[in-house]
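Starting off with a structure, shown below.
Here the complex is missing one protein chain, while the rest keep their positions.
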């Protein structure tokens, strides 16, 4: 049993039933070669802990790369009491209890004992299987670089997704172009060869069972159509490492993005849009803890895209909590816009509860993707999904069962669609 | 009894009392010549059902104009199970039960039976009266084109409102100018004659008991004052069908809008502002299901208007759910700004509940207009008002009675102001 369960009996009944279902996780950053944590440092290395501890006063040097793993865990542990009010901390205690059988408070006094229990370096694959099984995972989507060979793991369990930030946002970097050439065998020198190379990437990903193309986009990106004609020169300049003016960068981003959408259409792949982050806003932050957002963003910037690619499904996540209402409206109108999970700064129960209630009242139940873990290590999938399951159970009990007279079965049908059957169907492969 | 009632006893007591009050509906799109639905197709034709079903996968052709009404209903019914989680669907079941005595689930198997029951083509006026009476309607405001003759119905029940979108946003279209000439007898050729024609419209509407002027405005419209001097040339160009630059369009919109506000001041008519929609964002959508918004909008753009026309009451509805907090603040400060109901994408219980709590805590109780139906057919007034009454009852029970120790009578006094007495007073005619 998770350590946090609904106290309301109707919600508890729904929650208990949900915990028996497998988990279908349509977005994570799991490394399929080493999915579960090999030690506690890999758990505590999740940026939520390092950034929150740093925000609460921990110097970032204490968790720097060159610190030994156990010492890093010890260092961090001295700051955990400052953040033990957070939902992120609750995931940690649930991991300690569920996977390590550890029930004590986690602090400087207990960190060594917990570290010892979490040491799995010699039993890695068995431990991966153990965590997978305890989590009752059915599928876990990955975030793969475009030049990932996608080899060496069971892609029916760890499902590839083509992550394309580098292609759209960093095409002007020589390293991107080099990687693209190497991974496709195409001499990428202009718009035509770029388009060809991108096509090859999609072919390879598709053949390996990839379920989606995905990208995270800054708030100032507006995916208006760039005609090949207008984009051809800026793209050639970028591919040759030449200096670019701001409007050329804009043109390149739009053109590459459009090429990706065309490939999604051709290969019938959903295109996950993760809208909002600005990278490196807090430059001195810990690794993974530097990005923020500007909340002045609107899905209206995406309307040309949604209209043009009516056959592409766009599962959309927005970053700023106050943008949630717009996603409800756009999902309610556009058949190809699907609200997907709760991302990062919006992945807080208070925000989820407020928005989920609206989604369940206003968006067709068959087109909602309830949640994804966004996890880097397998241990996080279960506690994060349990956080969502609790909110979902409470929302359905309160608003469905008590509020609208739904039966328990009717509430569970909605829950199952949102949390399991919709992602299965929307991301069906092959 | 409505099928959805509060389960909390205190809220139930308030709700039950509210259901005994008449309904004063200060905004709808009812056709006074045929207010109630003549058949189920007219109920299911409400854009909420067609757009949600389309969003959930129904091809728009299935509900196209040239499909026979019963077939349209059948077609739509096959998709209703996909949207039966929505609040809009709950209105449908309440209509079926209240007005057609139909308690089954509504789907492809039962649609014909329900269609038969809802067939009222031969008893139209009697049915109108029946629905009016069951709804306990006191007044239902209309949305009248400026060239509506306003004849053929009882305007004390179906109260005219002058809708002015076309004048402000489409003055450059020859059809608008033609309609204006025909309906006023004025040869509208320049600013002066335009002003004169608009004055005639207001006279006519006023003489027919019109209660308000109303307009919906896109997010990029900022009603700053346009001096007649600056507007005279662009308006003349528009009236003669000449090409216009973007800044001329802006000038025309501002100038015509200002003329309308002046007429509102002169005729002591409230000016309903419905702020936010962008028309045709999803061009391939079903009829009525193509408009969305850009949430980057602020009431600060309206401050010159609110200041200048201090004697005009502006009942304001905003479209984007996240804009609600600003309306609370502007209503709290400006005597002539009145928060009015919950519009369209904000008309979802989750959003209403969150915002209504704030309105009831921060805006004088005497200047809140709780709700309007926005309905196209009379049958929707009751279930939509019941949705609001439930949220209002729950809010007052939770925040007023339990939270602040109010008596039931005190809570009911507030409810009655908000839902009945304020709209009666603010929209008093004559």
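Remarks
A and B label the chains in the order they appear, each numbered from 1.
FYI, a residue touches a chain if its C-beta (ideal position, glycine included) is under 8 Å from a C-beta of that chain, and two chains touch if they have at least 3 such contacts.
Nothing here was measured: the structure is a model prediction, and the numbers come from that model.
In the complete assembly, the contact with the undisplayed chain comes from B:362, out of B:173, B:242 or B:362. For the chain left out of this panel, the touching residue among A:55, A:110, A:183 or A:196 is A:55. Per the touch definition above, the residue from A:112, A:190, A:294 or A:421 contacting the chain not shown is A:294. Although one chain is not displayed, subunit B still touches it through residues 296, 298-300, 303, 306-307, 310, 322-326, 328-335, 354, 357-358, 360-367, 399-400, 402-405, 414.
Taking the complete complex into account, residues 3-4, 7, 51-57, 82-88, 90, 278, 281-285, 289-290, 292-296, 320-322, 345-346, 348-351, 354 of subunit A touch the chain not shown.
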